[in-house]
Structures are given as C-alpha cells and as structure tokens.
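Every protein chain except one is present and positioned as in the full complex.
Chain nomenclature is as follows: A, B and C, assigned in order of appearance, with residue numbering initiated at 1 for each chain independently.
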Amino acid sequence: MSIKVRYFASLKESIGRSEDILGLAGMATVGDVWRYANPNKALPDNTLAAVNMDYVELSSPVKDGDEVAFFPPVTGG
Amino acid sequence: MSIKVRYFASLKESIGRSEDILGLAGMATVGDVWRYANPNKALPDNTLAAVNMDYVELSSPVKDGDEVAFFPPVTGG
Amino acid sequence: MDIKICSEAFDPWQEIQSHQHSVADIAGKFGATNIFIGTMRDFNEGDDVKGMTLEHYPGMTEKQLGKIVAEALQQWPVIDALVVHRVGDILPNEPIVLVAVWTSHRGDAFDASRYIMEALKSRAPFWKKELLESEVERWLVKNTDGYL
Partner (left out) sequence: MDIKICSEAFDPWQEIQSHQHSVADIAGKFGATNIFIGTMRDFNEGDDVKGMTLEHYPGMTEKQLGKIVAEALQQWPVIDALVVHRVGDILPNEPIVLVAVWTSHRGDAFDASRYIMEALKSRAPFWKKELLESEVERWLVKNTDGYL
C-alpha cells in the first residue's frame, strides 16, 4: 500500500524533509510508518500524529492511500 | 440637617417624585430618611439604597448634606 | 482606562479602535483582547419589543463603573480597559454596552472582561424600560444570571 507521510515545523527541519511517499507491504500502524520512514531516528517525545487530518494514536492502523502526518505540539492562536 | 433624596426608574414613577429635600432633626439612618419622606408607603422589597453614590444598608447613618438615593434592582448592560 | 456614558448610538468598533490608538505605549505590549458587546434584541420574554429607554443615575453610574474596573485591575494584570454604556432611547440591534480589556495573556482577558460585565449588570445604576410592539411600556424587573 502507498502512504503519504508529512512533517511540519521543527520536526520537518530536524529530519530535513517535508514529505515521504512510502510503499508498505502488509498491515501497519502509524508508529510503523514512522519507523519505516525514519529507521535511524526515534520519534521525538510529544510528537503528535494525524491520519487524513484527524488526530490518532501511534497504534492506529493505516490503509492504502492514507496521509499520515507527524508534528510537534501546536502553538497557534 | 438637610438631606437630598433621589428616586429612580419604576420607584420614581410609583411615588410620583424624583427628588425630595428633607430637613431632619437629630440622628437618622437611611431607613429613617425613607419613612420621613414617604410616611404612607412602605419601602418596596428589593429596593436598593445609596448615600453619596455608594451602596449602603438601610441601617447606615446619614449626615447633613448627604444625597440619599432609592431605586429598584439595576437592569443595565 | 476609559469609561463613557453615551446618549447617542455608538459604534463599538470605532470606540475600540480609537481607544487602542489613544494608548501610546500599548502597541506590541498586549497579546490578548477580550471584548463583550451587549446589543438590543427585538424580542424579550415572548414579546416583540420595538424600543427601549435606558435611565441611569448620573454620577453614581460613573463612580460604580470606576470601582468595578479598579477591582478588575487589582485581580488581574490588565494593561488597559474600556467601558462604554448607552443611555436614553434605544432601537433594536443598537449596542447597549461595550467592555474591552487588553492584557498580555488570554486567560486574564477573558476573566477580567467577564468580571466587569457581571459586576456592571448587578451594580451599575441603569434601568431598562421596554416599549413593546403592543405599545405597552414595562420596566425590566431584574437582570438574569446571563444564561436566560
């Protein structure tokens, strides 16, 4: 399955990319998506995750065509 | 002593006057001022009283030159 | 700090802007503004209302509003505040009251603005008389807790 991964703000800067397109075989969770895309970097504490623009836990499953996003705590307003 | 008494809103309409100037002998409270100015009318429930534009209890004393006001609950804002 | 009693219709946006511009040192210093505007409705207690007269106690109104704003300043770090209240004859959809509070942080702006509004409702000597569509006039008896 194909997963689009997006990174924002300080996380985007620290990993040096804003987007990945992953091809994953079998079932996977949001946490798996991170590990697959960033095998040498642990997910920073407090990182938030979203699938298709809704907040999710790292244990949430992903499916073909999903957009998965990782970003630091939000600071708007 | 001379006391100016003022009435507002529905209370002013019900007693038919907006102002009295009283000459009182001896010590008096705000409640006394009402009874002296309106001998035939009991002070309506919930009436608020002020002396020199500050809220007071009916038991508060008045002194020469004070402005005493009686009015119904406020409904501004 | 500014407290105004207006006998003519006022534009709340104009009032806030001119106040904000009149405070020289405020630019860049405040992070939060909370504003409450009370507006006359054309209905109340099931009746159509076509107008209202707001009576006040000149002098005491300003004195009590000044105390209320001073209390808010003691309780929260308020940078600036503005209170404008209408008196006289009012038509539906016209603003009755404006409270604006400038602070560094949002919690203080919400708290102080709400405090001023609640205190104004219970202590500032204003009285409303409604003129119904039926031509009946009636005094409002008391203010509500803010949810009715």
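Definition applied: contacts are C-beta pairs under 8 Å (C-beta built on N, C-alpha and C of every residue); 3 or more make two chains touch, one makes a residue touch a chain.
All values reported here derive from a predicted model rather than from experimental measurement.
> For the full complex, can you list every visible chain touched by the one that's not shown?
Those shown chains that the absent chain touches are A, C.
> Can you list, in ascending order, the chain C residues touching the missing chain?
Touch set of chain C with respect to the missing chain: 13, 16-17, 27-43, 92-93, 104-110, 113-114, 117, 121, 144-148.
> Which chain A residues touch the hidden chain?
Residues of chain A in contact with the hidden chain: 6, 8-10, 46, 50, 53-55, 69, 71-77.
Please note the rule applied: only the chains that are shown with their structure count from here on.
> Could you state the distance in Å from the CA-based centre of chain A to that of chain B?
Inter-chain centre distance comes to 72 Å.
> I'd like to verify one number: the distance from the centre of chain A to the centre of chain C, where each centre is the average of its C-alpha atoms, in whole angstrom.
Computed from C-alpha means, the inter-chain centre distance equals 48 Å.
> Take the average of all CA coordinates in chain B, do the same for chain C, and state the distance between these two points in whole angstrom.
From the centre of chain B to the centre of chain C is 27 Å.
> Going by the contact rule already set, what residues in chain B reach two or more other chains?
None at all.
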